[in-house]
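After the structure tokens below, expect a handful of questions from me.
Other chains dropped; remaining ones untouched in position.
Note that the chains are named A and B in the order they appear, and that numbering of residues resets to 1 at the start of each chain.
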Amino acid sequence: MLEDLKRDVWEANLTLHRSGLVILTWGNVSGRDADSGLVAIKPSGLTYDEMQPEHIVIVDLEGNIVEGGLRPSSDTPTHLLLYREFEGIGGVAHTHSTYATAWAQARRPVPCYGTTHADHFRGVVPVTEELTEEALAGDYELATGRAIIDAFADIDPTEVPAVLVASHGPFTWGTSTAEAVRNSIVLEQVAQTAALTEMLSPEVSGISPQLRDKHFLRKHGKDAYYGQPAR
Amino acid sequence: MLEDLKRDVWEANLTLHRSGLVILTWGNVSGRDADSGLVAIKPSGLTYDEMQPEHIVIVDLEGNIVEGGLRPSSDTPTHLLLYREFEGIGGVAHTHSTYATAWAQARRPVPCYGTTHADHFRGVVPVTEELTEEALAGDYELATGRAIIDAFADIDPTEVPAVLVASHGPFTWGTSTAEAVRNSIVLEQVAQTAALTEMLSPEVSGISPQLRDKHFLRKHGKDAYYGQPAR
């Protein structure tokens, strides 16, 4: 079932690996079928070399396995909460990419220091609160998702489709698995450039809301003029 | 029309991508036909994999599309102003390369710390002033070009064929598209080495005008002795 989605999720996982954002068995991408609401996700612990489309696991939004002979990613409950809470997203990606993870470990949001950032994220990429001991001892991956949702209380997740989980690493999302993966690639680039910007100018401040919105809205929304008109 | 120029611009864009200076759909290269004054430029938002020579758009110096079924790069007005104002340039390149962008986001010119820099740029690579809110609200890409021209009030753009647009990223140029792309490659290398130089010696000063000119003039101008005599 959902052969196209499984192939799509498989390819998105491979793109993540080829882009250099994940090594070994790290990272995972999922995708949601718009019609059924079912989610396809990478199996846990497989290497990118051995993984095939038929290994992709189908789960419902409560995490019940609908199809597949392997365990889904241990991060599945985090993915599912994002699908339940963030309307309209069709793909979620999680990496341990070097610079985004460094910001997450520093427990700092990525400031918006330039137009490359603003082209993709309309403001800082937030970092979650640290989990309590109770949350760690309970349903940990669900609590991770809950911390992400809390970080977006005042941020529109379609305008900033990325987050840093404190002491852990980034999650990104998008309308499709491809867009979720692209946002992981952009976040890593933006996180590296922001770190270097601070190295060159420790007192640097973020760009103005006007420049930020000029760039974000040139690429997104009804008045966008970047790219080609939809055909 | 201008099939050779379109292929040349297509190849220059691919070289930019292969060199690692741009990812996804970022960056763009244009070239100017010396006879007609027309400019060929990358279409907006296409990936480097899908772009073909026939996708390259031909515009006149005022930005009117002369040939091509796709929208030209959203940065086209910036390119065109450089062609109108900087005499003798035949190619312009724009990237979001990591280190050059970090200097741009730090709003600092790249100091001339060594002979690698001086071999290619006769002095600091300047950074533009930030745009006013009025400029942001108006013809933004033209205003970006205007800020570049202003930064060269006291600098010869044929001696320093590169600039950092504040909070944005680098533009470079040259007598050809290939030279414009080469200058983007050199700028990224020089920007990285300068950042590391400051890390190793925060109080370092730029090289002397004598050493700078020795290297620049060994490669450029009538007494150059680097490379092979023109055949």
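The working rule: a residue touches a chain if its C-beta (ideal position, glycine included) is under 8 Å from a C-beta of that chain, and two chains touch if they have at least 3 such contacts.
Because the structure is a prediction, the values reported are computed rather than measured.
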| item | value |
| --- | --- |
| Complete complex - number of sequence copies, 2 represented | 4 |
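By definition in this document, only the chains that are shown with their structure count from here on.
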| item | value |
| --- | --- |
| Angle (degrees, nearest 5) of the CA superposition of chain A onto chain B | 90 |
| Inter-chain centre distance, chain A versus chain B - centres from mean C-alpha coordinates, in Å | 32 |
| Touching residues on chain A, where the partner in the complex is chain B | 113-116, 182, 185-186, 189, 192-194, 196-197, 199-201, 204, 207-208, 210-211, 214, 218, 225-229 |
| Chain A contact footprint on chain B (complex, rising order) | 23-26, 43-46, 70-71, 74, 96, 98-99, 101-108, 130-131, 133, 136-137, 140, 167-169, 195, 198-199 |
